[in-house]
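Dropping the structure in here first, questions after.
Apart from one protein chain that is not included, each protein chain of the complex appears where it belongs.
Now for subunit A:
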Amino acid sequence: MMDETFINSYRSPQLSKNWLLNLNPLNKINIYIALGLITLFFQHWQVNVVITLVFILLAVAAGRFKSFISPFLKLGLVIGPFFFIVRAIFWPGENMIFNYGIINITQEGIDLGIQYATIMLVVCGILVLCTVTIKAEDLTYSLEKIGVPHNISFMILSSLQLIIDLKDKTNVIMDSQRSRGIETEGNVFVRIKAFVPVLSPLFLGAISGAEEKTIAMDARAFSSANPNTHLRFLRPTPALEKILVILVDILILGLIILGVVL
């Protein structure tokens, strides 16, 4: 049986019940980045934390908290502390706290470390929020609408897909490693040891796959000179949404000016 409702869904914009998810992808990115920009002008780690919290709230508002929080924590807890340590250990300063060889911990270093680490949380927040609230294809479609060439949007889409492919394939190979009794769980070193031998077949596979994919895309008239059309329907941005985005931008601009003046 053909699912007529599903087919009809392509005849009108494919909206979800969530207002945030329904925003135009570029508007979402606009809002996220504008929020992120605030951090650069305030230079207070407390502000960075507040903005990170706002991102978490946005994920909740989009009904995507579950898919947001786990990658966010994984990414944030690796990158944040990394920047903290690098800054804290090597930054020169007046107020020495600890010194041993090249390790040189100062109060200024620690302050800067916290500053950097929290900015990284904000960056991770933006990235993860984009991935959980924006469909890649809607993004590239809206980019094409503002004049980005078709092959660039294809490159974006296929590199995203390549990442997913590589992740799937790694899991398959790791599973087979495990079934052969090779340790793949445990501390970082065990994991790295299990991962390294997987890398070369993984990348060789990806490269030869890319060649065939080029042929496959050619067979689908990818290089066609005609301007391409879209099956998916991107809704024209409603006036209310435009106003919302402009308001948010003005508000944030105001905050930034405030931050610079203060």
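Here is the rule we use: contacts are C-beta pairs under 8 Å (C-beta built on N, C-alpha and C of every residue); 3 or more make two chains touch, one makes a residue touch a chain; residues count from 1.
Rule of thumb we're sticking to: contacts and distances are computed from a predicted model.
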Query raised in the report: Name the absent chain by its UniProt protein name; which of "Ion-translocating oxidoreductase complex subunit B", "Putative mRNA 3-end processing factor", "Carbon-monoxide dehydrogenase large subunit" or "ABC transporter ATP-binding protein" is it?
Result: "ABC transporter ATP-binding protein"
**Report entry** Residue in contact with the excluded chain [from A:Ser179, A:Ser200 or A:Thr229]
**Finding:** A:Thr229
Report summary line: Listed in rising order, the subunit A residues that touch the chain left out are 1-3, 6-7, 10-11, 135-137, 154, 157-158, 161, 164-165, 209, 212-233
